[in-house]
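Coming up: chain A.
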Amino acid sequence: MSEFEPKIVAFVCNWCTYAGADLAGTSRIKYAQNVRIVRFPCTGRIDFMLLLKAFEEGADGIIVSGCHPADCHYTSGNYHARRRWMVFKDLLDFIGIDSRRIVFSWVSAAEGAKWAHLVNDTVSEIRNLGPMKEYKNLENVSSNKIGELIND
Partner candidate 1 sequence: MTELQNIAKKLFDDGSINLLIGYSNNENGGTSAIFIDNSADIDKLIYNENCHQNLMVYFQKPEVKKFGKLAFVVSLPGLKSVLEIASENQIKDGDAYFIAIDKDGNPSLLQDFHQIEDFITNNQTKPPMGLLKLMEKINNMTREERWQYWTDEFSKCIKCYACRSVCPLCYCTQCITDINIPQWISTESSPIGNLDWHIARAMHLAGRCIGCGECMKACPVDIPLALLTANLNKSIAIHFGDEPGMKADYKYPLSHYKLEDKENFIR
Partner candidate 2 sequence: MKIGYFPGCSLHGTAPEYEASLKLVAKAADIELVEIEDWNCCGATAAHSMNRMLSIALPARNLAIAEKMGLEEVVVPCAACYSRLLFALNEFKLDEKVRMNLQPIIETEFKGNIKILNVLDFLEKYVMDALKNKVDDKFKKKAACYYGCLLVRPPKLTNSERWDDPLRMEAILKKIGIDSIDWSFKTECCGAGLSIARTDIVGKLSGKIIEDAKDRGADMIVTACPMCQSNLDMRRGAINNYLKKDNNIPAIFITQLIGLAFGYSEKDMQFDKLFVPISFSNNNFSNNNDNLKMQKSKVKEVKV
């Protein structure tokens, strides 16, 4: 199998980063194909449980990006998101999930090039980190083999 191709999901806000990605498109800036984008009205809307679900579904890296501080279309969505991610990152570090796999950034509607760089940098960083083995080893289906009956 050729080199490991990381699967990256990008949770982006509609007003800034999604429009920035559109601009990268209109300016035909080429970047890596590993990213699947999910659109939200605001970074404030991105629930931390969705990041866990993304890892469970096989994501190796996650990009969370929205408007720069003071640019939020809803004035404070990104401020709240910023605090939430600070705490969530500490929790993941403590539990041992590699928080380098989650890339937080601000990309405005005018920063098409920054979006392309962000994607390319994330893909290469995650490629160095390798697949997200933490989740892949946790087999999802419950074990009903007698041997491990009491969740050893």
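Criterion applied: all candidates are chains of the complex that A comes from, given by their letters.
One rule holds in what follows: a contact is a pair of C-beta atoms (placed from the backbone, for glycine too) under 8 Å apart; a residue touches a chain by one contact, two chains touch by 3 or more; residues count from 1.
Note that the structure is a prediction, hence the values are computed from the model and not measured.
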Given the candidates 1 or 2, which is the one that touches chain A in this complex?
1
Residue set of chain A touching candidate 1 in the complex reads 48-49, 52, 56, 69-70, 76, 79-80, 82-91, 93-98, 103-106, 118, 134-135, 138-143, 151-152
